[in-house]
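Below is one structure. I have some questions about it.
Omission of a single protein chain aside, the complex is shown with its protein chains in their original locations.
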Amino acid sequence: MKMKKAIALVLSTALISSVFAGCAKKGGEQGGTQPKANVKIGMVTDQGGLGDKSFNDSAYEGLKRIEKDFGVKPDVLQSKQQENYEPNLTQLGQRDDLTFAIGFLMEGSLKNVAQKMPDKKFAIIDAVVDLPNVMSITFKEEEGSFLMGVIAGKMTQTNKVGFIGGIDMPLIQKFEAGFAAGVKAVNPQAAEGLMNRKTVKYAGSFTDSNKGYELAKALYNDGCDVIYHASGAVGLGLFKAAKEMKKWAIGVDQDQAETAPDFKDVILSSMIKRVDVGTYTASKNLIEGNFKAGHMVLGLKEDGVGYAPSTKNNTPAEVIAVVDKYAQAIKDGKIVVPEKIEDVKNFTAPEVK
Amino acid sequence: MANKNTTSSKLRAALNTLIFPIISIIIAMFIAVFFVMWAEGENFFTATVTLFQAIWEGSFGTSFSIIETLVFVTPLLFTGLANAVAFKTGLFNIGVEGQFIMGIFAAAAVGLIPGIPAFIHVPLVLISGMLIGALWAAIPGFLKAKVGTNEVINTIMMNFIAMFFVNYMIMGPLNAPGKATTPLIQDSAKLWRFLGETNRVNVGLFIGLLLVALVYILLWKTTIGYELRAVGLNPHAAEYGGISIKKNIILAMAISGAIAGLGGAVHVAGIQYQAIQLFGFTGFGFDGIAVALLGKSHPVGVLLSAILFGALNSSSLNLQLANIPKDIVYLIQAIIIIFVAADYIYKWIGEKRKKEAMING
């Protein structure tokens, strides 16, 4: 098992470079920088800022690895409000060779700034900005969520699982769709509630953990015994409810059994989204002179998403084995996980051996 | 002779009003210096230099920073004036935030309408922001006037309603597919960015400056302002003088809300070009409370304190680059507010004691 995972890791890392080549736009601007470590790299956080134990921290993690490996110290500007995005990006754009915009909210601001400074490089996480000097990094959250669905489908005893989303929007719906498809693959009965969205709740917020608590209690009382969330800090409420009611929860973005250790007993697994892989790779490419504008999509194959290492603590090995099989099938292209909720109904997973 | 006396006494009065805000700003800066010393392990002198240099450069040091400072000053002018009008009428319009958000919404929606020439579209966008802001504020005003419910609580609630409603509209009917925003507004709805398209400062700034003058005239040169201020200073006397308290409460809220809504509309038409999903309040409405307090609810004071707060906000970026936590900015703002509030409380107690002394004599 461990062996397999290690191999998968090695494989996916090896694959990354070729993926980037494939993603790069034909005729896109060549990364002008020489392979040297005296480039400057910066990142602008969204309102969450550093210390959010999530998205921004993860992005910073990748840059810290760059600092370790190449000695490039990143500049970080944190945004207090939306209005800070543009000046922050501008400021770093003036100083640095490559500037990361962390989060889809910065899409519009980055577009303006990148247009203003066509000779500088930019990268944005979770959004697509189609400019010759911008690399857009998005993730196949549906693939990681699919694996969570497999775990949930296998672990549920009531045959009812739930999903809590932050705000009902396409990005979060990718989580929902992948999750529902994963459940459906191993336990079609449990997927019913997800597909008709009866056990799907949206908090309308990424910060209101009380709302998460209420929604989770309602879902658990409704008979669900596993709930997956893609809702930022709202999920903390889910964990609290799970602990009180002794049910299972599944985390998101980072290994939440580690970032929220109080709840590690009720967290089956977490879908991890390797923003750090994105920032690291883009930075490394720049340093090595291979920076290419375009759209980089990080899925299971690229190790951009996956399940948390702590999964083994609460999930039985035989379930993890199934998960790994599905992961392999996705990497092999045998399964194409739907991104949209309406496509889940027509999705059928092929037999996985 | 008598005239000379009055001007000099007026000057002294103006100086007296200014002295406290200025002292509180200086003290706030000093406390901030100590935090920088503590955080950075520098001595007093270097910490002072680092801090002030970072703040100065980040707010006025370069043309870029001046422009960004003005970008922050603009919405604060509107929200500061909106709060000032309410304060002058003795009302606490915490809802400026929500009215600003509704203005954002109205402008983002009306700005989408295609095929209108700019000279109609821009006023249309601004007026729609004013109207919706006025309406949003008039509701709690009406409730206070007619039922006596507290405007503070109602406006706070209206803020949340505004935020969730606007988020719903952004993610629902007005959603730009696949994004957490509305589509960009039409070019005909945009305010002119007079330093070029890439510099965000726009004529909204001048609308704000014009409003400073208009609010001054409104408050001190018209019967409306006479009545609003009378209600604010002494509602019993106002009522005695045939001034309807109810009417003026609603009117003050509506004017306050219209200014706030206009601010939101200007923000969309000049800066954002779209409504972006809110993960929390924009903060401009709340900062506007501080701006109005520090500016003693006088339009000119609001202008000055909006510049101060705008400069501090835009310098937060530079502070981070100088390795000073951006929170120093909030620290400075918070200390200023505490001092100004303390001044108000002190004056209020003094007033009360003086009144007692007069009555008991």
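Here the chain labels run A and B in written order, and each chain numbers its own residues starting at 1.
Keep in mind that, in the parts below, a residue touches a chain if its C-beta (ideal position, glycine included) is under 8 Å from a C-beta of that chain, and two chains touch if they have at least 3 such contacts.
Definition applied: contacts and distances are computed from a predicted model.
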item	value
Omitted chain, identified by the protein name its UniProt record gives, among "Spore germination protein", "NADH-quinone oxidoreductase", "cytochrome-c oxidase" or "Putative deoxyribose-specific ABC transporter, ATP-binding protein"	"Putative deoxyribose-specific ABC transporter, ATP-binding protein"
Which displayed chains the unshown chain touches	B
Given B:T46, B:S63, B:N150 or B:T222, the one touching the chain that is not displayed	B:T222
Candidate in contact with the missing chain, chosen from B:P123, B:G172, B:G196 or B:G241	B:G241
Residue numbers in chain B that touch the chain omitted from display	2, 5-6, 9-10, 221-224, 226-227, 229-230, 233-234, 236-244, 350, 353-355, 357-361
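Everything that follows uses one rule, which is that only the chains that are shown with their structure count from here on.
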item	value
Between chain A and chain B, centroid-to-centroid distance (C-alpha), Å	38
Chain B contact footprint on chain A (complex, rising order)	47, 75-78, 80-84, 86-88, 90-91, 94-95, 104-105, 107-108, 112, 115-116, 127, 167-171, 204-207
Residue ranges of chain B touching chain A (in the complex, touch as defined)	64, 68, 71-72, 75, 164, 167, 171, 175, 177-181, 184, 198, 200, 271-274, 276-277, 279-280, 282-283, 313-314, 316-318, 320-321, 326
